[in-house]
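For this view, one protein chain was removed and the others were kept in their places.
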């Protein structure tokens, strides 16, 4: 297979693929501010890179990416493009339905936009599965969960536009990071949201979910970032990224062996 | 205040409450199978008990409960009543809007249905906050998160209808558990869903989200339960429940001090 | 059967019930102001009491109640929680679908919120029947219709928070009425809405439907009530309530004899 | 004013009208079977005739009619065109919004399709009033309610395609009734739906609402009619129609005097 | 067949028609300003006249018309009644579904509201065909396309309320045009919208689609018209109308010969 990208193949190529295989990855990202140094498309680049690398390794296909996700709280920063949860849900459902109709039996959403897209992605997969395609295997891969071990490479608290995700972009798309603009910015979440709000996304423990608005976000972070990204490095990105891809590869291999 | 339940008060009582206070709790549960021993309303009873006990302790109000939640995967077991994610989302939004309109400034959803309702509850709170009521403080409390420490009382893997939630009902509503029907049932999640699917809901570590259908659930659990509930006890329920209520109380007290 | 409440039973209990029976009652109420003396949950308490008493008498099941209904015009009074008509409709539809899927063949909505919920309840039952479950028998019971005879016990014009519904609560939930706050309040509907607007909900004759807004309602009734509730009594409540339950029982018995 | 029909006027004519007046009537009907003798458009013709006659008498305007209403239960009879309740509701809402925007302050829906359209019409008027145009006066006129006295002219039980509505068409559109095909057809509602289902739409008394499907309707009425229409006469139609128009005229005159 | 209008027939007449034929026309128009001289219902009259004349000639049926279409940009002129695109789409879908259910196999929408309704009509036909009724033949007829040759009769640039559509009404409904109010009004589209915006709707060539708002429309045309209608004549209307009807007749005849 010369490419893993469905969009680069013709329909007869896909037809050929489906004779032997039934797995496809769908990269879902966002276009939202990631501080003054990192590109607005960061989450989508993460989804693309993770999907592509895992697909290459396992010989499976990827659809083209969904560039716009659920980013309401970032809307006070120019360039952020956000799709409301219920609309993103419906958009993703139609992608799943199209793939299911062609005979893809195992469909994996690869979410580059940690956490926040999950309302839409869980709702889409759970409801399409129950009410339309009971026999399709759906999965949602998210760095917050697949990266539980990989994240240990960080030295600082990881939050939005933090050490880990900046490192990952430095590794895969170094030209897109304006390194001189990387900052340490650590909002005082506890004062605003109580001790039940985590300032590190990978940290376990007791917590309560508290949404904030774009207006509030603009108030508590001047730069749009919420971590110390000055510790980011290409090396850490390599470690973090590759470990997550390794887990994905292991999962996809298991899936290939699994009978439908 | 003689009662914490808004439904038992008249509107003038609520008007009086709002002159001094601005917090309200909204219990959200489900009506879904919890094995042959436990009541279909278990999740709602959990939400009611946690909300009521925390409200009593802090002198805040509770709305009446939402008895029907997002339970699609349980629909193959008689008695389960499930609301699709997008409809539950809209229903909850209208509850939030009504409360916001009256002047409640801090609205806390108390979810007794671990995890699965969160797509709807997050979507509802996040979008109402961003697009309609930027100045209201919303929070979502869920046993899976507020109970991270409390859950340590368990001896077995906690999953659906497991040791912890049965214990909690034994503590608060003992007449609703048919103890002789409690069973140990531990589906082989790993075989079906890979090692990336947790068999203990409170366990951390690397994971991938994989929805299953009601048909599949009927296949992999005969009883509808997915844990060993034979270890449940009133004592454990007391410990587990009270610890979570304690965290809620601490959070509500912090919230009372916080300026709007 | 120890309980009529599905939420108190396990799924195997419901499975057992469905082997011999196929009727279920769904109480639908509201959480809306009922004047300074009566509880916000009045309509739901009415639905619960009527459903429970009829179910006990006939040995059929009840689902847990829907506490939030269509109460837009009461929204200017604190504590009212209203669901927009189209959302309530969809919520009810999913309850009906869940029950139909389990094999309930005769599903009866018991509406405690006279009249106003009917847009949603009729729309839900009519469309689910025609487009999804043609073979299920649906019915909607409403005090305004089942109580046509029972209402004759009143001495004053019955409107919102009036003699009859206060009496019914005095009979079934006496601790929830603050009797000293009962008032006579009779808005001049004719001046505002013409002679075609009835000031007694049970009165027949020529009429025109005219919706009012919450703002208008706040203007034309200081207390939120629209009748003379000072004539309410536990005795009248007993007569009114029991006569309606008697009709329900008769209907349910007929339904039990009817072949699907 | 040469015409009462907005569709026949230019926008400058409407602009002129709005300088002095602010009332408009919106005829809403259905296109559904009315037995072998009467036209499918009967309900819309009724709405048109009532609106036009009342408008002429009072000098107010009418919009063009809505020909397709909520007729799901008639769909097994060829020619019936039905709009689902929630779609009709939204369609009507946009009509109301357009009129409100132009400065119409008193908007009256005239429903020719007795009863069944009311879910949509009530939902549309109530919600547009509460959430969008609090200062507009909305009303819904329906023969079942405005005709409570007028209906006394009937000799037989009035139900679908019955003596009264056939008479009304005989009076206003005689060429549209194929008189030789008029039949007496009286389904046994009691056997099918219990004694709580009325066989006369204008009859008061205890009742329960029971929807039926189009399949059932096809079974219980061969002709599609549900009454004895052989007693219909132009004379009765004249009496019935004119009495209803008289009430409408009285209402509109009251409305003209009423301050906004 | 005495009438082509389904609304004038009984269901048994339609049943008879369907035994031999399977084509039906659905006139869709708008109620929107057409300048000070022409009626608000112009587009619907056009749809009615074209459908009726083609139906008479070919012996096929017409449904009653849809009077309210997608006219957002005209909303600043009194009398315009506009349905939002997505609601009109759903309304039309239900009309198509009803007809398909009865056995109509070839359903033709006749759009009198040039162009703008097409988003809704295309969306409705395309999606109902693909996802619900694959075997029904749908078509959308629009003067902008069927009239490509017929329009050559014009002497001036044809835009909203222009020479051609005024002529067509003068031919079919002369009493509805207030001829003394016809004006020449030619907004400077190029200045506002660039040279890529056509000032003649039938003109080919390079173009870009640019929507304008009702506020803008009110600014760039005082009269609401956008052409020179002073050149309109009954004769031109006859030529224009009849040529389009001739094409429709040819198409319907082809359709009658075509096997389903």
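Lettered A, B, C, D and E in written order, each chain numbered from 1.
In this section, a residue touches a chain if its C-beta (ideal position, glycine included) is under 8 Å from a C-beta of that chain, and two chains touch if they have at least 3 such contacts.
Quantities reported herein were computed from a predicted structural model and do not represent experimental measurements.
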Chains shown that the absent chain touches, full complex: A, E
Absent-chain contact - pick from A:155, A:181 or A:253: A:181
Residue numbers in chain A that touch the chain omitted from display: 5-15, 18, 31, 33-41, 44-45, 63-68, 75, 77-84, 87-88, 90-91, 93-95, 98-99, 101-103, 176, 178, 181, 224
Chain not shown, touching residues in chain E: 72-73, 75, 84-86, 89, 118-120, 122-123, 125-127, 129-131, 134, 137-142, 145-149, 194-196, 204-216, 247, 251, 254-255, 258
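Keep in mind that, in the parts below, only the chains that are shown with their structure count from here on.
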Steps needed, at minimum, to go from chain C to chain E via contacts: 2
Angle, in degrees to the nearest 5, of the Cα rotation that carries chain D onto chain E: 180
Numbering shared by both copies at the chain B-chain A contact, with half separating same from different: same
Rounded Å distance, chain B centre to chain C centre (Cα mean): 27
Interchain centroid distance [CA atoms averaged], chain A/chain E, Å: 47
Chain E, residues touching no fewer than two other chains: none
Which chain pairs touch, all of them: A-B, B-C, C-D, D-E
